[in-house]
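The complex appears here minus one protein chain, its other protein chains still in place.
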Amino acid sequence: MRSADYVIKRGFFALVTIFVAITINFFLFRVLPGNAITDLSRVPHASPALRHALLVEFGLDKPKWQQYLIYLNNLAHGNMGISFANQQPVSHLLIADLKNTIPMVTVGTVAAIIVGVFTGVLSAWRRGSAPDHISTNLAIFFYAFPTQWLGLMLLILFAGILPAGGMSDPFLFTAEPFWQHLADIAKHMILPAATLMLTAYGSYTLVVRSSMLETLGEDYVLTARAKGLPVRRIVWRHAVRNALLPLVTLIALELGFIVGGALLVEVIFSWPGIGLAMYTAIGQRDYPMLQGGFLILTVSVIVLNFLADLLYFRLDPRITT
Amino acid sequence: MTLPLQDPLLATEGLGMPPRRHGFLRGVLRERKAAVIGLAIITFFILLSVIAPYISPYSATAQTCAVYAPPSARHWLGCDDGGIDMLSELMQGGRISLVVGFAATFVAMVIGGGIGILSGYFGGGTDTVLMRVTDYLLVIPDLVFALVIADIWGPSLFHVIIVIGILEWTATARIIRAQVMSLKERVYVKRAKAIGSGHARIISRHILPQVGPLLMANTVLTVAIAIYLETALAFLGLEDPTVTTWGTILEHAFERTAISSGAWWAIVPDGFAIAILIVGCFLLGQAIEDALNPRLKVAHLSVRRWRIRPLAGRGPEAI
Partner (left out) sequence: MSLLEVSDLHVWFDLPQGQQVHAVRGVNFALDPGERFGLVGESGCGKTTTILALMGLLPPTASASGEVRVDGHNILAGGEDSARGYRWKDIAMVFQGAMNALNPVKKVGWQIAEPMAFHGIAQGAAARRRAGELLEMVGIQAAAAERYPHEFSGGMRQRASIAMALACQPRILLADEPTTALDVMVQAQILDLLTRLSSELGLALVLVTHDLPVVAQTCERAAVMYAGEIVEYGPMEMLFHQPRHPYTRLLFEATPDLYGDSEVVSIGGAPPRLDRPMAGCPFQPRCDVVLDRCAEEHPALRLVGPGHEAACHHTERAGST
């Protein structure tokens, strides 16, 4: 069956890529600089007993290839070592951080997609007009401004009006009703998500516009017009679907950009997510956190790529395995 | 209906001769305003960087005014947290950013172009292996990877250049490969093979010149990405702190509370400088790419409509 074949094939590819990423991770942290810097057992201020336990756990006194196998085994059990900074298991810390990152990034990216599609479609439809030029140039500029600069600008503009940092008001009692807590988080999420949206939407606009222009020249659009259908309907129900396909591909290709953008946004707005965790880890020389964070982010991108593959497959009936 | 646009590059295809590329860039500049603007912007910044030390009003390293002094007649863009003139800093900061951008792009182009040509030309096993490698590297998130490398190897400009170069070659490789694969099938390449030309000769004489414009477009676009990455890495504290680049200017502003001090001049002009240069690269690169893929179709839907008009006279002589 066409669907099962495709899912299996792409799923397999994703798994292999995850495996490659894991290997690269190992290579980066254990092989390249050697144990001197990134030795997982060298937790500062830790007891000798803890250090020894880690040494044994990760086989740090054994040859590299054995370490690799131990590393794989540990990963399978979700063990990524102990954070140098606070002696907590890395995986627990990172999962908690990831839970904070995901909503913010999702809101920002979805907003970027919606804005990108609307502006792209309208630009293509009104090609050559003033709104088209304005919209396209705005898209280019917002895409060109560094993400961190956009964040700083939003901070400057909205400093008094919207919360400037953190995920929630530290002075809010946890006994407060759930909805109020949620609203508080939402308010804090506005600026970081808006920054992400502004930095990401530009490329979406351009790609949607370009593929809409292509689609509007296709014969089936003339057919739709010949059927007596109104322009609005042709654009949104006949043309857009075709034009979205390159957008899905672009989003998948730019996931790395989103991750980087999210990192910068979290730093600026002190949003307690995995990006901020990695940034802090740099300052604290917390290598296990860095290693774990890199792995989780890379695996996330791979998984999202796989999902994008599936989505594209669903949207385009012409794809066979 | 619409008079078909003859791509002059394709006109000679049927004769088994390679199309002429000599006037290509000049042609693009003549036809597309965007390309001219893009090239003008890039040239402006390059020139500015070259003459910056001579025309900077003040030093870019020594203090010449009060901390976070606002813009004034003497200091057009105010001063930063160290009392250094902002305008001078911007001018000189551009030099390093540009150098990093171009150097990193050079690395990426050499690797990416090389792999793309080899992969596209030889195909088969070579292609599969190289493309698999590319696929795996494509998924690694750029900034995170750069962050990790820069942290392990230590912050330095050289490391930044290498890291960006390593990150960016994959996209180029894919694009070049695609074009080489189609070029391989062209008549003049097959003819060269038939008369026994060696691989190196075919690649250097027939493939490379045709790939040139695409490589050029890609180079320009990669410069934009390289500069973008450089500012991000600097912002995260992964660049040599003693050096002033556009990226470190933003990092200083963030770290040293420019916002709460209300010192917008330490932030806004810097961002615009970066953005304008990136837009310039984008305009030029995109214009070249568009010229290589002319879109010949007319849109079937448009806001404007066809018109009914009154007639004078009848038959073919009517107007």
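For reference, chains read A and B in written order, and residue numbers begin at 1 within each chain.
Note that a contact is a pair of C-beta atoms (placed from the backbone, for glycine too) under 8 Å apart; a residue touches a chain by one contact, two chains touch by 3 or more.
Fair warning: this is a prediction, and the values are worked out from it, not measured in the lab.
In the full assembly, the chain not pictured is in contact with A, B, by the touch criterion defined above.
Touching the missing chain, out of A:A111, A:L222 or A:L250, is residue A:L222. Of B:A66, B:V187 or B:V298, it is B:V298 that touches the chain left out of the display.
Against the chain not shown here, chain A presents residues 218-220, 222-230, 233, 238, 241-242, 315-318. Along chain B, the points of touch with the absent chain fall at residues 1-3, 298-300, 302, 304-311, 314-318.
To be clear about the criterion, only the chains that are shown with their structure count from here on.
Touching chain B in their complex are the following residues of chain A: 13, 17, 20-21, 24, 28-29, 32-33, 37-38, 124-127, 129, 140-141, 144-150, 152-153, 155-156, 159, 213-214, 216-218, 221-222, 225, 231, 234-235, 239, 253, 255-257, 259-260, 263-264, 267-268, 278-279, 282-283, 290-291, 293-294, 297-298, 301-302, 305. Chain B contributes residues 135-136, 138-145, 147-149, 151-153, 224, 228, 231-232, 235-238, 247, 250, 253-254, 259, 264, 267-268, 270-271, 274-276, 278-279, 282-283, 295, 297-303 to its touches with chain A in the complex.
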